[in-house]
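Let me begin by presenting the structure, written as C-alpha cells, before commenting on it.
Every protein chain but one is kept in place in this view of the complex.
Should a chain be cited, it is by its letter among A, B and C, assigned in written order, with residues numbered from 1 in that chain.
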Amino acid sequence: MRTVVRVVERIEETPSTVTLRFPYAPAAEPGQFVMLWIPGDDEIPMSLSYVEGDRKGVTVKAMGATSRHVLTIAPGDWIGLRGPYGNRFDLAPRRLLIVAGGSGAAVLAPGAERVVAGGGSVVVALGATRAPELLFRQRFAEMGARVEVATDDASAGFAGYVTGVAERLLAEEPFDAVWTCGPEVMMRKVLALADARGVPTFGSTERHMKCAIGMCDACAFGPFHVCTDGPVFSSGQLRSVPDFGVFHRDAAGRRVRF
Amino acid sequence: MRTVVRVVERIEETPSTVTLRFPYAPAAEPGQFVMLWIPGDDEIPMSLSYVEGDRKGVTVKAMGATSRHVLTIAPGDWIGLRGPYGNRFDLAPRRLLIVAGGSGAAVLAPGAERVVAGGGSVVVALGATRAPELLFRQRFAEMGARVEVATDDASAGFAGYVTGVAERLLAEEPFDAVWTCGPEVMMRKVLALADARGVPTFGSTERHMKCAIGMCDACAFGPFHVCTDGPVFSSGQLRSVPDFGVFHRDAAGRRVRF
Amino acid sequence: MAELGVELAGVRLRNPFLLASGIWGESGASLAGAYRAGAAGVITKSIGAAPREGFPNPTIESYGSWGMLNAMGLPNPGIDDYPKEVEIALASGAPVIGSVFAGSAEEFGRLAERMAALGVVALELNLSCPHAEGFGTEVGGTPPEVERIVREVVDRVRIPVIAKITPNTTDAPALALAAERGGAAAVSAINTVRALAVDVRLRRPVLAHGLGGLSGPAVKPVGLACVWQIFERVRIPIVGVGGISTGEDALEYVMAGARALEVGTAVAVEGAGAFGRLARELSALLDELGIARLADAVGVAHAAR
Partner (left out) sequence: MAELGVELAGVRLRNPFLLASGIWGESGASLAGAYRAGAAGVITKSIGAAPREGFPNPTIESYGSWGMLNAMGLPNPGIDDYPKEVEIALASGAPVIGSVFAGSAEEFGRLAERMAALGVVALELNLSCPHAEGFGTEVGGTPPEVERIVREVVDRVRIPVIAKITPNTTDAPALALAAERGGAAAVSAINTVRALAVDVRLRRPVLAHGLGGLSGPAVKPVGLACVWQIFERVRIPIVGVGGISTGEDALEYVMAGARALEVGTAVAVEGAGAFGRLARELSALLDELGIARLADAVGVAHAAR
C-alpha cells in the first residue's frame, strides 16, 4: 500500500539537511520510519521527524545521489510513501539523555517532544561537523530540552565528538535511559559509556533497506531485521549483535566494515 | 467461500422428498437459497427450508440424477455449501395466501413461520400429485396456518390443480399478498388469479444455475438474474418478463418452452 | 470534465468500458442491460458451432474480495440459437462485439462469418480459455496458431477482429505480434489465469473440471504486465482486461498501454451499476490529474522509463 502525495512544505534545516512536510494520515510513533520514493530515482528509508497528526515530515541529510535529489524537492512535487514501519521508542523515561550525531536528531526529536510533554526532562548531546550543521538545535531548545553541542571543528560547544559530551553528562547526572542515533561507531561508544553507568540505551540503527517489511534480508542485523525488529534496539539487543558497530551490508548483501 | 459440512439429520418428508439438516452458520432469510454440492456429482440450487439459527436445512425432491443422489445422503456424509444467495420474501403481509406446488413448499415454509410468529394469518393452498407427496402439510398445520390441499389423483382434498383451491380462496377471503412457488405454468396461473383480485403476488422462480452470483447468465430471466435479482419476484416484475411461464433456458443457454 | 470516449479499431466508444465475454453474455437482455447501465459496448459470451452445456457444477469458487475461480467450460447455445440474443442486444443500441471460439482455424472462419452476419461491430476471438479441452489456449496458445486463426477470420469478414490473448504463456507479446501479423485490428489481454482449488475435506478439486481460471482483482497485476509487454512490441490497439474494479485500475491499464477495457468479475460482483461507477471514478481521476482526454493517457507510463 503506497501513497503518492504532494510535498506541502520544504524547510532548510542546515546547509545539508532539509525537512519535507506532506499530508500522510497513517498513525505513526516516534522512532518509526517510512520508505520515501523519489519518482524516477530511488526509494530510501527515512525516519519520521514529525509524527503527529496528518502532516508528517522527514528530515533528510544529503549523503549520496538520492538524498541530494531530495534536497531539490519543492512544495508541489510528488513523493511516494509507504509505512510507517518499524518499532518505536519507549517513552517511559523521566530523565532522558539523547545523543545525536549527523542526521540522527531527525528520529530522536519527536520522541523527545513526547517525553517533555509527558513531564520528563531531556538533555540532548548534539553533534555535527560544524555549527551550522547542528540539526534541530532550536527545535530541542524550544521543546524545553537542554542542548549541549559538540562540533568537530570547534565552531560551537565541545570541540570533538559528541561522545565526549555524552561521557561528561553521564558522569554528572543521573539518567533513566539514553537514546542515540548517529554513526554506528558513535552509537557503539555511547552504548559502552551508558553500560559503564548502568543506564539502559536505545539505539536507532540503519541498514540498507529494500523491502522494509522483513522479507528480503537486506537489513539483516545479526538475528534481527532492522526494518521490522528495529530500527530501535535496546542495550541487550545491541550487545548481542556481533555486527553492531563492526559491519553493515551493502546492496548486494556483502559485509562491509565500518 | 465454500463450506464443507457433515449432514447431521435426514428426514423423509414424502416418498420423493427428503430434508437434510446440517450445521451452517451464515445468516439466511426466508426465500434465499444455497448451492448444494454433492461431492463427485453436481452442485444444484436449493432453497433453505430451515433458515433459523446454525442448523439450516434443505428439502429436496427427486427430479433427476443429482436430486435422486441427494435422497441417498445419510447423516455423517459430507456436502458442500455456498450461499445463502438471492433475495427474500417481504414478511409484511398480515393475511397471506401461499400457493405451493411440488417442492415449492420448501422455500415457502420458513417465511410462513415468520409471518405467523409475527401475528399474521396464513392460508396455504398445497398441491401435489397424490396425498403422500403433500410437502410440509404437517409443518404448515403446526405453525398455525390453515392448510387446504389439492391432489391430481384426488387422494386428498380438492381433486385437480392447486390453482383451483387458490381461485376459491381468493374469491372467499381478502389477502394482502400471495406467495407462490411451484411449476412455472402454475405460478403464471396464480399470478393471473391474484391480479384479477388486485392482490400482489410474490413468486419464487427457478432457472438453471451455475455461478449463483450473477456472473454467468445461466439463470437469465428477462432482464433479471434469478440468482441475484430473485428468486422472489413481485407481480410487476413477473408480468414484465416475457419468459415467465413461457420458456426457460437449458444448461447451454438455449431457450426451452415449458 | 475529461473526455472518456475512445476509438477502438474504428469503433467509437462512449467510454472505455466493455462488458467482458462470458459475463452476462448468454442472453440478449443481459447484454442490453449492461449497455443501458453505462457500458460502452458489450462482448457476447464466446459462441461455438454447436450448443454446449459446459462443465458440470461446481463451476465457480470465490476467494472473497480478491478473486474468483471458474471453469464454466464454454457453455453456449451455439451459433444457430444465438441470433435472437444478438438481435435483442443490438436493439438496445449497444455496440455488440461477437466473441467466438472454435477448435480449428477453419471452424473459426465459418463461425466468424455467421457472427459477423448478425450485425456485430467487431469480433473477438477467444484464443485463450485456459480450461476447455480442444479450445482456447489449446488451439491458440502458440504464435503460429494465433496467426493462422486470425488470418483465416480476417480473410472472411469485413469487421475488425480482436484476438484475445492468454496470460498463460512465457511470451504474451509474441502471441500479440502473431495476431498483428494475421491482420487483427486489436488484441485483448487477458483471459483468466490457469488455477486450481482443492477441498481438503473432500480430497478433490473444488471445480468439477479440476483446472479453472482465476479472475478478479488478483489478476490485475498479471493483466497489466501482459498489456505493458504487448504495448512495447505491437502497434495495434490493446484492450485491457483482468481485475478492473475501480477507475484507478482502469487508468493503470490505459497508462500501461490499453486503449479500451473490458470488465468482467467486477460487474458480476456489483451488478450493472459498476459501469456507471467506473466511468464516474475514471472521469474524476482524470480531472484530478489534469488529463483532458483519456486517449491522451494511453501508454504514457512507458515514457517514464
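Everything below uses one rule, namely that a residue touches a chain if its C-beta (ideal position, glycine included) is under 8 Å from a C-beta of that chain, and two chains touch if they have at least 3 such contacts.
Only a predicted model underlies this, so the values are computations on that prediction, with no experimental measurement involved.
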| item | value |
| --- | --- |
| Neighbouring displayed chains - absent chain, whole complex | A, C |
| Omitted-chain contact residue, chosen from C:7, C:106, C:155 or C:248 | C:248 |
| Omitted-chain contact residue, chosen from C:6, C:47 or C:69 | C:69 |
| Selected residue (touches chain absent from view) among B:40, B:53, B:75 or B:118 | B:40 |
| Of A:70, A:169, A:218 or A:232, the one touching the omitted chain in the full complex | A:218 |
| Chain C residues that touch the omitted chain in the full complex | 63, 66-67, 69, 137, 141-142, 166, 168-170, 193-198, 200-205, 210-211, 214, 217-218, 221-222, 224-225, 228-229, 248, 251-252, 255-256, 285, 289, 297, 300-301, 303-305 |
| Missing-partner contacts on chain A, residue numbers | 1-2, 4, 35, 37, 39-44, 78, 80, 82, 209-218, 220, 222-223, 225, 228, 249-255 |
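The rule is short, and it goes like this: only the chains that are shown with their structure count from here on.
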| item | value |
| --- | --- |
| Reference chain C; chain at largest CA-centroid distance | A |
| Rounded Å distance between chain B and chain C, as computed from the means of their C-alpha atoms | 36 |
| Interchain centroid distance [CA atoms averaged], chain A/chain B, Å | 68 |
| Of all residues in chain B, the ones touching two or more other chains | none |
| Interface hub residues of chain C, defined as touching at least two other chains | none |
